[in-house]
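Since the structure comes first, as structure tokens, the remarks are kept for the end.
Note that one protein chain is taken out, while the other chains of the complex remain in position.
The block that comes next holds subunit A.
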Amino acid sequence: MNDMTNKWIGQRTIRPDGADKVTGRAQYSADFAMPGMIHAKMLRSPHAHARIRGIDTSKAEALPGVKAVVTAKDVVDFPLDKSVMLGIQDMRWMCRNVMAREKALFHGHPVAAVAAINEEVAAAACALIEVDYEVLPHVIEIEDAIKPDAPILHEWNKFEGKPSNIAGTMVLKTGDVEKGFAEADVVIERTFTSRPVHQGYIEPHACTVSYAADGRVTIWSSSQGQFMVRAMTSLLTGVPQSNIRAIPAEIGGGFGAKTIVYLEPIAVLLSKKSGRPVKMVMTRDEVQRATGPAPGSLSTVKIGARKDGTIVAAQGTFYLQAGALPGSPLRGPVGCSFAAYAIPNVLSVGYDVVSNRSKVAAYRAPGAPLGAFATECVLDEIAEKLGLDPLEMRLKNSAKAGDKAIYGPVFGEVTFKETVESILHHPHYKAPLDKNPSPGVKRGRGVASGFWYNAGGESSVQVNITEDGNVVVTTGHPDVGGSRASIANVVAELLGIDHSRVSVLIGDTMTIGFSNLTGGSRVTFASAMVATASTEKVIGQLKERAGKIWGIDAEAIKWEDGMALPAGDNAGKFPPLSLKELAAKANEMGGPIGTQVQLNTTGADPGFATHCVDVEVDVDLGIVRVLRYTAAQDVGRALHPGYVEGQIQGGVVQGIGWALSEEYLYDKNGRVDNASFLDYRMPVCSDVPMIDPVVIEIPNPKHPQGVRGVGEAPIVPPLAAIANAVHDALGKRFYALPMSPPRVSERLEQP
């Protein structure tokens, strides 16, 4: 079911949730209200690092209008000595992240929460809570946190036998790097740094929660997984999952960071104590200060190659900032950095480093852009030194089908070369570039590639035929970027009916089977696969019904263009029965038509991307502007090309922000100094050009429509591609991000 004659798959259909979103009717998390609802605020630590000796909430509780106060003693404790995992999240850290327990670990760390008749009273009550802090020395940067005399965040955490801020390691190894480097004609080793960046979704975290008298809980919130909200809330409050109905609101961006909870368990506890529905909405300041971000990094990458460009050895050491609690995405740089290349000797090591900043959360291809920044810049330097075209060098070293990936599996298809070739032959790469267009202005071109694993996992899809012969599809995945539109295309195609007859919606935790997070570029892959299985089952039911009506076997019937047709020997013997006619007869022929399929999907092949960028540098002001950007990626099959291109374009522009302007700034007291959209500088419309997506479609043989996954890979190459372009413009290499005007100016002043 995947070819150019498809009627709906591959079409730019109108998304099912579109009209609501352009008219302001779509309900996001902060748009929901309940009768009798009260409002909650969080009290947050004013210190970057402090032991909590005691909390006195009596004055706050006595304030008129206050209905409930919650502290860490109300949250289920997960003792430090025993790990309890939910997916990749350790509940020991989650329980301490939603509410500080022994210590406040970063400025903005929640220490108490108040629910009151309105936000003003709740805020006034927060100010009356007395916290007895023992202020401790803090540490923010990786370089400082790994020093032997660094302030230690978690005394119980040992590394090499001593208390340490290194909370975990990951090592991947193949061959013998020392032997490999000895065989190389050229070896280059460089150290790179990058700053934490926020996912920057425009919708702040928010929820409305009702804890009813019978102990049943309804949660209305936006997340990348209502089942994650249910499970984490259950674990942190003790309410059984069967009592929690988590209803997914429309989500105003997540990019990975809404794969964990911040507010929901606290709101449940406040609602339980107060007996009232509770609404909690973060301010932008709270979002920037206390949620996300993606980690900063300190990476050293060493690559050795022969004169002809063959890479013989590669070594990467990646220190990632976990924030206050363990759990940085080491798997990103350690596993992805060298994965696209066939290298006989590789040693890739990651260190998870805690420091007094907010706990990191997933951000689009978590960690992979940091590894690619280092690796793809070193590759560029090697190609330059050997006088090779950087794309030709990548082609020469591309991994192949049958190679063992450094992260474990043997590659099936590898479609990396196709992405490199498509840039190599693209008019952009061949276009002349005037490198000195005017005095004080320099231009340059850079390329880089990227890899992401992609993912399958659990997904549930219901397909129900309405009595009037139309279709309602329910999935269990929040739709962050148009997945409902893709599913509508698939189901309309399989059923052979007009797209407008298919409605797709997202079920809550009590109306649809378990479905894992929207993340890792998995949702369109997994839900299209399960929607296909579900729709095929329904087609089977429809054929059975037609068979009963005609008195022939269902096997002797085919489904085509929305109709059951007698086939084989019976061809032409009966007039076709349409979906509408079969639906009208459903009850007399065996009951309602519909089904739910639940699968743990597999077969998500990796994603590869190669990018090309032209930049212009204002030498006097240090401003780097992106002039032209082309991004090639193999997506397998674009079920809805508009939203596939959108994923690529959006990922690239986030990468541009990461490379050029975004960073967390801290003051000397360890407080975030730029917790606003004014000072945390994400790209605005006038900062960027059109982004040209080259959508390559080599169908994934393990997926019914050929889907691979799209969303993550586009953010992997931009950091290095832009750094390589800036080098081409200025003749100087940048080993630190962001390449913001002050840093570029500083570097230009160095010899």
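The rule is short, and it goes like this: a contact is a pair of C-beta atoms (placed from the backbone, for glycine too) under 8 Å apart; a residue touches a chain by one contact, two chains touch by 3 or more; residues count from 1.
The criterion applied here is as follows: contacts and distances are computed from a predicted model.
Per its UniProt entry, the chain excluded from the display bears the name "(2Fe-2S)-binding protein", taken from "ABC transporter permease", "(2Fe-2S)-binding protein", "FtsW/RodA/SpoVE family cell cycle protein" or "Sarcosine oxidase subunit delta". Across the entire complex, the residue among A:216, A:245 or A:284 in touch with the chain not shown is A:284.
Residue A:31 is the one among A:31, A:144 or A:421 that touches the chain not shown. For subunit A, the residues touching the chain absent from view are 12, 14-15, 17-19, 21-28, 30-31, 199-204, 250-255, 283-284, 480-482, 640, 642-643, 645-647, 649-654, 676-678, 682-686, 688, 690-691.
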